[in-house]
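The complex appears here without one of its protein chains, the remainder shown in place.
Lettered A and B in written order, each chain numbered from 1.
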Amino acid sequence: MPEFPHLSGALVFTLFETTAVIAAAVAGMILAANKSMDIIGAYALACINAFAGGTVRDLLLDNRPFYWMEHYLLLVVILALCIPFVYSARIFHLASEMHRRSVVIDAIGLALFTMTGTGIALHQGRPLIVAALMGVVTGTMGGVVRDVVVNEVPDLFRPGGLYATASFTGAIVLIAGIQYGMQYPEASALGIVVVVALRLLSLRLGVTVPAPQWAARDRAGEP
Amino acid sequence: MPEFPHLSGALVFTLFETTAVIAAAVAGMILAANKSMDIIGAYALACINAFAGGTVRDLLLDNRPFYWMEHYLLLVVILALCIPFVYSARIFHLASEMHRRSVVIDAIGLALFTMTGTGIALHQGRPLIVAALMGVVTGTMGGVVRDVVVNEVPDLFRPGGLYATASFTGAIVLIAGIQYGMQYPEASALGIVVVVALRLLSLRLGVTVPAPQWAARDRAGEP
Partner (left out) sequence: MPEFPHLSGALVFTLFETTAVIAAAVAGMILAANKSMDIIGAYALACINAFAGGTVRDLLLDNRPFYWMEHYLLLVVILALCIPFVYSARIFHLASEMHRRSVVIDAIGLALFTMTGTGIALHQGRPLIVAALMGVVTGTMGGVVRDVVVNEVPDLFRPGGLYATASFTGAIVLIAGIQYGMQYPEASALGIVVVVALRLLSLRLGVTVPAPQWAARDRAGEP
């Protein structure tokens, strides 16, 4: 992990990171509910959605211990969250309601995971393209593994608002900021703003990555 | 691996472990038959079902060498088993017949994999919640990877008899036993009994993990 010169920066960072993990876990539980899984499925999807992105990154960068093993208390917290979520109708409805309005929370999660992933790779002196990709992997692979496990083509790979593109752009902003002499906290704050803004604006304005030329073929109804 | 004070304990353990691996391999072959795969698919699913749980655990705990690399003779044995299984109608029917009645074998496999996974993590001084989860991962992830590869939502995540819950409870029993001063062989024997009993009783009595509140919604036919 990059070192923080100011304690307050590290504190804010930890707070944000924990928020992102919990939000991703709850999103995993909601998907488990939609798939009529039992509590085991809910716990598994919660952990996958919260930790798989960082775990894939750590496997690829050969980092140990994994985040969830160092912060294993989060495994207990998520288990504790599963029980009311699964068995209390009130809390389930509250969570799904919040989740439906949670594009902002999700975008912040994407941004934070991107910044931690890129930062860790930079700190280890990886090539810049690898660092940017590790940010995208950390931000998006949780959802990809989750979708593969529940047997769907990953959302990420299908047309929609900017997601991986927002993450990649934010990673580039962080890298550029550090190359031009900014400290990690400032550069990552800038990166977070860019990711969240790109994600939310693309959803509001209906912007997607430019349509591949085969989209035209699909619309024309050719085979 | 935890050390065994008595040679006989280690011998029994190895015998049980090998049995569990072979039984899981045969179960993988039977699934390949149901999916009309060829012998390559049969061998791949056999190896995945037998070794994927332990391999995921070893990746997560950063253990090397992997079990199947240390005991690579098992790779040859499973390859040798595939050939009569795939090409001899008699052996195929015998195996499927045995497998259909093999809830007991499967439950023992789950129990043994749980005990080895938890034991290895304990031996490395991991946090207790991580040790219990590693037991569950070792016992169940083979089946999850197998189901994902053949393109089904993992059985494990859908309502049914106790499976991960039985594994988790047995892991807790092993951990508690060791915390209270029991030796590994005794504590794991106790854990095995608990896993097998929970699994078989839950199947016989129709016990599942308590139904999530969304099950009610599903039964009522709401969207």
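Heads up, the rule we're going with is that a residue touches a chain if its C-beta (ideal position, glycine included) is under 8 Å from a C-beta of that chain, and two chains touch if they have at least 3 such contacts.
Computed from a prediction, not measured in an experiment: that's the story for all the values here.
Summary of contacts with the chain left out: across B:15, B:40 or B:193, the touching residue is B:40. Between the chain not shown and the residues B:61, B:148 or B:189, the one that touches is B:148. Counting the whole complex, the residues of chain A in touch with the unshown chain are 59-60, 62, 126-127, 129-130, 133, 144, 148, 151-154, 156-160, 163-165, 208-215, 218. Of the residues in chain B, those that touch the hidden partner chain are 32-33, 35-42, 44-45, 55, 59, 64-66, 69, 72, 75-76, 86-89, 92, 148-151.
Assume only the chains that are shown with their structure count from here on.
Remark: chain A and chain B have CA centroids separated by 31 Å (rounded to whole angstrom).
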